[in-house]
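All remarks here apply to the structure that follows.
A protein chain is absent from this complex, but the other protein chains hold their places.
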Amino acid sequence: MKIIFSRIVSTLLLLLASSLAVFAAIRFSGGDVTAARMPASASAADRELFRKQIGLDQPILKQYITYMGNFVTGDLGNSLTSNARISSLAVEKIRNSLILGGSSLLIVFLVGVPLGMIAALRRNTWVDTGITSFSVAGMAVPNFWLALIAIHLFASTLHWLPSGGQGGFKSVILPALVLSAEGIALTVRITRSAMLENIGQDFVRTLRASGFSERRIYFKHVLRSSLLPIISLAGLRVGQVVGYALVVETIFGWPGVGQILVNAVLRRDYPVIQFFSLLLVVVVTLGNLLASIGYTLANPRLRK
Amino acid sequence: MSQTPLLELRDLSVGLKGDRVEYDIVRNINLSIYQNEILAIVGESGCGKSLTALSILGLHASPPLRITSGSITYDGRDLTKVSPEELRKVRGAEIAMIFQDPMSALDPMFTVGTLLTSAIRAHKKVTDSAAEKIAHECLADAGIEDPRRRFGEFPFQLSGGVSQRVMIALALVNNPKILIADEPTTALDVTVQAQILERLKDLKNERGMSIMLITHNLGVVASVADRMAVMYTGEIVEIGSVQNVFSVPQHPYTTGLLGAVPRLGSNSVALVPIIGRVPLPDNLPKGCTFADRCGRVVPECGVNRPELVSRGAAEVRCFNPFR
Partner (left out) sequence: MNLLRRARKNKQLVSGSILATVIVLLGVVGPWLLGDYTDQDLLLGHLPPMTSGYLLGSDALGRDIAARVVVGIRISLIVAISVTVIAVVVGTAIGLVAGYIKGAVDSMISLVVDFIWGFPLILVAVLAAASIGSGLLPVILAVGLVNTVAIARVVRGEVLGLSEKEFVVAARAGGYSTMRILTRHLLPNIMPVVLVLSSYYVAVGIIAEASLSFVGLGAQPPLPSLGQMVSEGRNYMRLNHWESTVPGIVIFVMVLSVSLIGDGLRDLLDPRLRTAVERASSK
């Protein structure tokens, strides 16, 4: 319990530090919206006045506190390009990204863990070779390219599924699968090697000698020990999903956080970049924290 | 020894079958274990004693190891031929086994109590409270002082000695007739060793169990065993009562082993090591496998393999035994 508490405290501190870092990096680099808002002919004095009006002349720490205050009250500023209020965009984008990321995480573990177990139980057979080769290939294929192939095949040629956009259940299938490919491959790999390592442990021999059934040994005891690396992986997965969602959402035109952030970076829409990058930093940090708590709870050595 | 044996190994060989290699590691073992006795199997590491023990319950690494010939008869059945499910029902319930390194032999993710009660449930349907009661009794029987506390602990919280006692309790929960103990004290402190051995002896006397004790430690043999079998390069070279073998060893290897044990208050000034090296199982000499290291070689030793024959009160595999 003490471990969990100290993890939460250090995560909060780091969250504070990293959000400040991200805030400062973006503000210093060009987050100064003066250039975007003022006509090119505006005089230096006018620019200075404008900066003063919106608080850009304040020290960065103060700007950060002001921003965070607004952040909490839901006042996130306006987009430079569309002039829409960011708070009105955010809810829908976040919801869409949660749908995509959530289904991807589900797919990764519902497919990856069983496949990894099958490969371990059928080790050195063609089943194992097949699953392992698939996972090596799955880790090597760039997911943006996989996305193009999937769109070309299932949407443009076969017309089975929509190529993206947001049209209910069907439209999430392709992006979610593409987003999951690398994760499935990695999960298969980690599950397989963890299962194999644990099947070789002395305690398995003890269980056999005590008359436990093979099924019980694999699915209860070996799997339980193998869950630890899988739980660590799950935490990393949250980050990976966030990262690759930037690419995959862009390709499939999935109107989520990833797409809006990439477009904002391309158009230098700094208020939008500021909010959504801070949001993703928070999500990733919390994902890591959850995984670390899960790991602690699943490991008797740490739990006690 | 006129009674019928509980467990009988006949002509048992266990071998390695790889892609290019194929040879036996344990050869032609004939061994019986009777009601209410402790049979010790002694030999240097690599002589095949552990493999012999593991193969009884089918726990040898298979593949690449497999039983190549012979039979293991228990309760009228040949354990080398029964179905996996039938063998499972024997494991723990009829014949139980404990191992050398107790710290790694217990599943780290489960409490002692969960482990013991689910071992009971692997063989019979019992209520939670009944299973817990049996578990507490067995922990106490294994010499654990505070069963109630240990019941809720995880293996990492236990010392080596307590772990081995938990292993013993785990072996006892289904009241087996035979306990195979594979080097049960090797990894433990000397004082704990003695306590564990005492406990095994008590189990024999109190529960009427038979124990097959695998060890390389002749001191252990002398203090607890009734009979002993000496193994060398996968074969039994001498078998008889402990008293007999210790007082009148017949095989030159046995005398060598006894000579290599320091004894307090004995007259011998120096320890006598056995010279030479153990031949490897994939490259055994044509005749007697001990011939290269033996001080009593006769011409036949290099030509033929000796058979295990009765001589006096023991059985010996030698062309030129002592006495």
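Couple of notes before you dig in:
Labels A and B are assigned to the chains in the order they are written; within every chain, residues are numbered from 1.
The rule is short, and it goes like this: a contact is a pair of C-beta atoms (placed from the backbone, for glycine too) under 8 Å apart; a residue touches a chain by one contact, two chains touch by 3 or more.
Because the structure is predicted, anything quoted here is derived from the model rather than measured.
Note on the undisplayed chain: of the listed residues B:A61, B:L280 or B:V309, the one touching it is B:A61.
When the full complex is taken into account, the listed residue touching the unshown chain is A:L266, out of A:A44, A:V72, A:V91 or A:L266. Summarising the interface, chain A meets the missing chain with residues 10, 14, 18, 22, 25-26, 28-30, 123, 136-137, 139-145, 148-149, 151-152, 156, 193, 196-197, 199-201, 204-205, 208, 235-236, 239-240, 242-244, 246-247, 250-251, 261-262, 264-266, 273, 277, 280-281, 284-285, 287-288.
Keep this in mind: only the chains that are shown with their structure count from here on.
Note on chain placement: the centre of chain A and the centre of chain B lie 54 Å apart, centres being C-alpha means. Against chain A, in their complex, chain B makes its touches with residues 57, 59, 84, 88-93, 96-97, 99, 101, 104-111, 118-119, 122-123, 154, 156-157, 167, 170-171, 174. Of all residues in chain A, only 201-203, 205-214, 216, 221, 224-225, 300-301, 304 touch chain B in the complex they form.
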